[in-house]
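Sending over a structure as structure tokens; questions will come in a sec.
Omission of a single protein chain aside, the complex is shown with its protein chains in their original locations.
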Amino acid sequence: MDFSFDARTTELVEVLNDFMDDHVLPAEEVFDSQLAALDDRFAWTRTPVVADLQAEARRRGLWNLFLPVGVDPDGIGGGLTNLQYAPLAEISGRSGNLGPAAMNCAAPDTGNMEVLHHFGSPEQKEKWLTPLLEGRIRSGFAMTEPAVASSDATNVETSIVRDGDHYVVNGHKWWTTGAMNPDCAIFIVMGKTDPEASRHRQQSMILVPRDTPGVEVVRPLHVFGYDDHEHGGHAELRFTDVRVPVDHLVGEEGTGFAIAQARLGPGRIHHCMRSIGVAERAVELMCRRVSSRVAFGRPLSQQGVIREWIAESRVEIEQLRLLVLKTAWLMDTVGNRGAHTEIQAIKIATPRVVQRILDRAIQAHGAGGVSQDFPLAMMSAGIRTLRLADGPDEVHKNSLAKAELARHA
Amino acid sequence: MDFSFDARTTELVEVLNDFMDDHVLPAEEVFDSQLAALDDRFAWTRTPVVADLQAEARRRGLWNLFLPVGVDPDGIGGGLTNLQYAPLAEISGRSGNLGPAAMNCAAPDTGNMEVLHHFGSPEQKEKWLTPLLEGRIRSGFAMTEPAVASSDATNVETSIVRDGDHYVVNGHKWWTTGAMNPDCAIFIVMGKTDPEASRHRQQSMILVPRDTPGVEVVRPLHVFGYDDHEHGGHAELRFTDVRVPVDHLVGEEGTGFAIAQARLGPGRIHHCMRSIGVAERAVELMCRRVSSRVAFGRPLSQQGVIREWIAESRVEIEQLRLLVLKTAWLMDTVGNRGAHTEIQAIKIATPRVVQRILDRAIQAHGAGGVSQDFPLAMMSAGIRTLRLADGPDEVHKNSLAKAELARHA
Amino acid sequence: MDFSFDARTTELVEVLNDFMDDHVLPAEEVFDSQLAALDDRFAWTRTPVVADLQAEARRRGLWNLFLPVGVDPDGIGGGLTNLQYAPLAEISGRSGNLGPAAMNCAAPDTGNMEVLHHFGSPEQKEKWLTPLLEGRIRSGFAMTEPAVASSDATNVETSIVRDGDHYVVNGHKWWTTGAMNPDCAIFIVMGKTDPEASRHRQQSMILVPRDTPGVEVVRPLHVFGYDDHEHGGHAELRFTDVRVPVDHLVGEEGTGFAIAQARLGPGRIHHCMRSIGVAERAVELMCRRVSSRVAFGRPLSQQGVIREWIAESRVEIEQLRLLVLKTAWLMDTVGNRGAHTEIQAIKIATPRVVQRILDRAIQAHGAGGVSQDFPLAMMSAGIRTLRLADGPDEVHKNSLAKAELARHA
Partner (left out) sequence: MDFSFDARTTELVEVLNDFMDDHVLPAEEVFDSQLAALDDRFAWTRTPVVADLQAEARRRGLWNLFLPVGVDPDGIGGGLTNLQYAPLAEISGRSGNLGPAAMNCAAPDTGNMEVLHHFGSPEQKEKWLTPLLEGRIRSGFAMTEPAVASSDATNVETSIVRDGDHYVVNGHKWWTTGAMNPDCAIFIVMGKTDPEASRHRQQSMILVPRDTPGVEVVRPLHVFGYDDHEHGGHAELRFTDVRVPVDHLVGEEGTGFAIAQARLGPGRIHHCMRSIGVAERAVELMCRRVSSRVAFGRPLSQQGVIREWIAESRVEIEQLRLLVLKTAWLMDTVGNRGAHTEIQAIKIATPRVVQRILDRAIQAHGAGGVSQDFPLAMMSAGIRTLRLADGPDEVHKNSLAKAELARHA
């Protein structure tokens, strides 16, 4: 057992820290104003600053690092293990809107690229994976539906019906993140090809270009008042008799559930890694704030209750980070399936703790904390959604407990 | 001891419940679209639906009920005790943007009217209190400052300097709720008339009409992602050499702190009453949602964890409501000062519990819970601010503990 | 609505407070040493100090106050409503071992007397109720069984089989509180007379004198290391072919479940009332302790974190007390059945909050807090059991949620 980073990680951490300090953090304000100046507030990829940051990231070798070396025979990623990537994802999360995007490591594209990489046909890869890896287009993942509890995949109502050499897609989705951005070119859509099949063989994934007739981007959904246009928003989508050629199916019919599972594991750990970066930034902001504000004759930093918040936050972060790192190591050594329980554990543990840390940081900032003058409220809203994304925590807890009970049976 | 409502309360509860069901709740959607159609998104008082609701509320005798009979010799309020008003405020809080506004019982006007009523000169009352009581204008309260921890009143930096028969106001304020609305005509501004006086005699309150030269409405502040234009937003204000006649001072020089204290007590209980209405609505929405959604073969309402959320919420609400009612009763029987500890207690207890209940309700709604499709996220953001408004909870806990320690000394 | 005590309550509160201050609290140490000097450590009723306290309580009119006037046609109780009795029970709870016992208002005798009073035959009353009311004997309630989850009454395995003019009882019970005391003369035993009847008609209650052949008092159970000999301990009991005359059945066959329900409601509120007295004593001890200990240059009472504990405790207690009082009022006005939800609510809310307050008080006392030098640890162990007694909280939460869901259906 060894808790030190290897040389490659240490080096990349330094490179990335420099990149964040010199380029990303100073760009936050620029990005906001460039975005505000656009005609389409969701077209964040069209701000000059994003292009500049991406160019700089590529120059520094910080591009597409998310794809783990073990499952990357073509070497299109950065050649890193999950464990090597984890601290980098954390650091990028300190600037949640720009850090991951600059490195082409932002959700949901990372997950979508993984799906195409693992399950896509050569033609699908050429048409969609290549431009995604080059950051030329963006993508969406359309799984959740407004009409049903979508954490239970058998509830999915979208239909994918074969009609000659086409599939016809009909359905109603929402929370397709990034899809309000006009540069979002392709959707991976989950639907049922065979409602009569066994529970986990009914679903399939299919590629639907955003400009296909019958695809309607209905509206942006809000998250605690935010439309999240900084990364393309979250779209409600309607698919009405949408026809795509049969070669648009990802993998074979009936593999949709398996693909979703394969996609969500890495997605969850990436979210957790970045969330820890959010927590670190919150602690940093909190410490600075309380050191500079004076009430009743002394800095807030000398108040015992404030100190308790800081101490608790540090203790919580240290534990979370180690569990996330161990999970990454397990994914590298025994595979995503072998790390199943740990992936669930970090999915359960991380967002709520980071939400609590953010809440403390907000409180320490006074009314400013809930406003646009600090990033805390926006980060809090984003983190809150992670307790629901990819299935509410309660589903995962139930499943984790079942496994634990079985161990002691 | 008797826990039943008196006849007057029971009757008004029925009248108000009918009004809410028949008029206010159905108007929520109408209000949103009328507001969206305005040129000035903050001019909510100019929507036809608000005027209609106010007319209907007056017709039903639901107007200006907030002013307690004990301190209302002129009979301009509804002649109710705090205890009689409390359940009405709760009910109105179920539709937080429209209920209180329809009854002319919305913050910050209620508090400002109380200040004018108790401390205003006859001329000030005629000029500002009368139109406020008639709902013809709106008002703002400018106390908090961005540069200092404003929970400590001695930190206030705004200056009010006598210059002949005028006072000159210079200062920088924020979180003046309602002030983005062009119908907000008058500000009550707290500043220092004598920085050398003793700790609680340095401050004064002064009336500053919004259109006085030197008054700048800088920008709306956001609460999480909401700009709260539904009730006039929260403004950042700058006062630069603003001159108002000396008769604009409220009361005498040096009474600002005392006026603020007198204002905040009733304000806190009103917030708590309405917050309990919010919690009731959250529980209702949660119960309905979980009864109608099915996952893994049964309605969510049959999940033990969901049931626990519902039970906990009910148990919490019942306790909160009783404490708020008792506090109202104390204000009626021993005065606001005698109810000091209880006012602190409800201020501490209510927002965080209601926030927790809202969080459960959001979780029970899945991703929809954080969106604009349900009122939960907006309610949650609003309730969150109450843990900071009128001083962060921590200040009140510290003070309450001091009193408890003294009791056992 | 009125939150003031009536004249009778106010007067009794004063009488009882004097009694506690002058007699009960000073007797605590005496009791411990007299108890230690007994041959049978469980025979607490045989200490002189208990007899003295009981005599004094009778003299002051503080005897058998627990039986509510509304269900006491014979006037054997104190003629108080539940609402009048509640604050008295709280005050007595400040000295948990002696206060209620001095007033003949201690569990489990109160509940057992209620059962005999409501359901007993004239002969049963004469033989058992009269000496109980006079404090001459003690009683036990034998319901819970070690082999099954006893919160589900259908699980009860003890059999009560008619054999001529006798019933034969066979079964295995535990947690029969008070039963280690040799003065405990009679058990009310729950068993099944008809395992084939419908779910809630299988059970009956039967009176079993402790000295009946076949009754075995197996051993005392411990609660966190305490054997609770101060009030007769908690016994494991075995009933082997125990024969009692048929007139020992309480009520009719098949009414056992109903009797249990009728008994547990008042029992729960009494526990809650006394628990609040425990919490008040904990706060008092905590305040005194932190005022007198100095660390790092100032009294602990000036530490922000300690102040937070005190403030939170006060806020929690005030809410709990009001909910308990309202529940008592409901029991008086709409009956125990009408107060069902509220009884569940206080049963859920009270013990855990009081446990938390005790935990804070212990922490504030340093290592002394867990020791025999302060009553905190013993109180904490006792309160902890209330989260399990009469069914674990989880059963009550589930049931309460079902009712809430039905309200919104």
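Each chain carries a letter (A, B and C) given by its place in the written order, and its residues are counted from 1.
As a convention for this text, contacts are C-beta pairs under 8 Å (C-beta built on N, C-alpha and C of every residue); 3 or more make two chains touch, one makes a residue touch a chain.
Values in this document were obtained by computation on a predicted structure and should not be read as measured data.
Colleague: So one chain is hidden, and I want to know which residue out of C:Phe42, C:Phe66, C:Trp174 or C:Phe187 touches that hidden chain in the complete assembly.
Modeller: C:Trp174
Colleague: Looking at the whole complex, which of C:Thr144, C:Thr158, C:Gln202 or C:Ser275 touches the chain that is not displayed?
Modeller: C:Thr144
Colleague: Counting contacts across the full complex, list the positions on chain B that touch the omitted chain.
Modeller: Residues touching the hidden chain, for chain B, are 303-308.
Colleague: Touching the missing chain, which residues of chain A?
Modeller: 1-6, 9, 83, 283-284, 287-288, 290-291, 301, 304, 306-308, 310-312, 314-315, 318-320, 322-323, 325-326, 329-330, 333, 341-342, 345, 348-349, 394, 396-398, 400-402, 404-405, 407-409
Colleague: So that we can see where the missing chain sits, which residues of chain C does it touch?
Modeller: The missing chain touches chain C at positions 144, 146, 148-152, 155, 174-175, 221-227, 293-296, 300, 303, 305-306, 362-363, 366-373, 377-378, 380-381, 384-385, 387-389, 392-395, 397.
In this section, only the chains that are shown with their structure count from here on.
Colleague: Find the geometric centre of each of chain A and chain B from their Cα atoms only, then give the gap between the two centres in Å, rounded to an integer.
Modeller: A distance of 37 Å separates the two centres.
Colleague: Need the CA-centroid distance for the pair chain B / chain C, whole Å please.
Modeller: Comparing mean C-alpha positions, chain C is 43 Å from chain B.
Colleague: If you average the CA atoms of chain A and of chain C, how many Å lie between those two points?
Modeller: The separation of the two C-alpha centroids amounts to 53 Å.
Colleague: Which chain A residues touch at least two other chains?
Modeller: Within chain A, the residues that touch at least two other chains are 303, 305-306.
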